[in-house]
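Removed from the display is one protein chain of the complex; every other protein chain stays in position.
Moving on to chain A:
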Amino acid sequence: MKKLIISLLAGVAFSSAASATDFRIGLQEDPDVLDPHKARTFVGRIVFTSLCDKLVDVNSKLEFVPQLATEWSWSNENKTLTFKLRDDALFHDGTPFNAEAAKANLDRARTEPDSLRKSELASVDSVEVVDEYTVALNLKQADATLLAQLSDRAGMMLSPATFSGEVATNPVCSGPYKFASRVQNDRITLEKFAEYRDADDYHFDRLVFRPIPDSTVRLANLRSGDIDMLERLNPSDAESVRGDTNLQFMPVAGLGYQGLTINVGENPRASGPLNKDKRVRQALQLAIGRDIINEVVGHGLFEPAQQPFPPASPFNSEKFPLVERDVEKAKALLKEAGHESVAFELTFGNNTTSSATNELIQAMAKEAGFEISLKPMEFAAMQQEMQAANHEATQIGWSGRVDPDGNIHQFVTCKGALNDSKYCNEEVDKLLNAARATPDVEERKQLYDQAQAILMDELPIIYIYHQPWPFVASNKVSGFEPSPDGMVRLKGVKLEN
């Protein structure tokens, strides 16, 4: 009995010694299902980055780089995309990754009834196994967005042998870490996959993802050493983090934006001057000082946005410089439209940062003659109201996508799934559909510029700032490079003891 107790104690001691190579990341929310074909959340993608390798990855300059595919080429008038796959990749259950497995995954993502990747892969007509390590995607029409989709969840590969199992709660992928356990709202634990091809570059035995929704508490946990890194620092804490020598502040401008979505459709709530008259919307834009929001609410992290595309994107056009605040011009425009003052209701999802932002917008717009009544709402209820066109204007954001199409098409095309402005302009639809099918960057940019010229005039969405991804790590962490997609890539990252 005594021996048993001693060995048990030794076991406890040993296991806590082994936890020295844990890496713990504080997340803002708890991820949803861990099935990459059915997952929805941004934080879920942070976990997938270490768990599930993709066909291609993006680097910090938003260029595509090899991951499970070593090279790729377009042929047949951009209607065939062929991938050469690596021959040394293994799934976590020990089965090899090959063209058959890639086909099985892409077909699963395209056909499962509740797959959220179906629309992302809608242009794919069939997937063809060319040889053991070559797979070809035959498209219905040219699709410039496809590579970007395959650099995200649509390109993640699960072991086909596990399709019939509980993928959502026990995913078997081929990334540097394999799934170990999950306690909802508490932690997701991944373990090092020893047979990973670059296992030597991954320096942790275990990864622990801990959802800690309160940003003050998340930061306190980092300061007390209970986590090693956090994502999405509250901007109001930026000053104190910058001055803390135990922490490294690593903000990066993200791919998304925050903006005002104005209901401009044909519906009862879109009957006010703001909704009917583009000059009133232009006046509102002139009344808002984006740089002031950046300074006051963003503490320098809210890079002002004029366009939906992030500054790092080659599609961010120099033709549309930032519209500076000009109250006199705004007043003149309102007068021209026949109004002394315009009242409207601005809805937003209730949280500290958005309250501050919208109160500032309210105050700035008042100087130009806008009477804004603010309506904070719980997020789920707000989404339903927007979908039902039951709002006048809403302040909401978008987490952003690598491909420009993801930041614009579904928001302003007549049938776009997220078109909560209810905006519809055939010319814009035509241009954005053409841009989707144009792989050449220069040609594609021309199309986006033309579409943007119309949108900047009609303003169904007024972009306010680019969403930052403010990472903070303990200064024991080395080798981490934040990237605009907000993901945590751990290759080469080390933790000093």
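Note that a residue touches a chain if its C-beta (ideal position, glycine included) is under 8 Å from a C-beta of that chain, and two chains touch if they have at least 3 such contacts; residues count from 1.
Operating definition for what follows: contacts and distances are computed from a predicted model.
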{"item": "Absent chain [UniProt protein name; select from \"Peptide ABC transporter\", \"Formate hydrogenlyase subunit 5\", \"Putative zinc-finger domain-containing protein\" or \"OB-fold domain-containing protein\"]", "value": "\"Peptide ABC transporter\""}
{"item": "Candidate in contact with the missing chain, chosen from A:D114, A:E442 or A:E496", "value": "A:D114"}
{"item": "Touch criterion as defined above, residue of A:V65, A:V130, A:A199 or A:A220 at the omitted chain", "value": "A:A220"}
{"item": "Residue in contact with the excluded chain [from A:T41, A:T95, A:T162 or A:S355]", "value": "A:T41"}
{"item": "Identified contact with the non-displayed chain, of A:V252, A:L374, A:L418 or A:A434", "value": "A:L418"}
{"item": "Residues of chain A (touch criterion as defined above) contacting the omitted chain", "value": "12, 16, 30-33, 35, 40-42, 113-116, 118-119, 166, 168-169, 183-187, 210-214, 216-217, 220-221, 223-226, 378-381, 383-385, 387, 398-399, 417-418"}
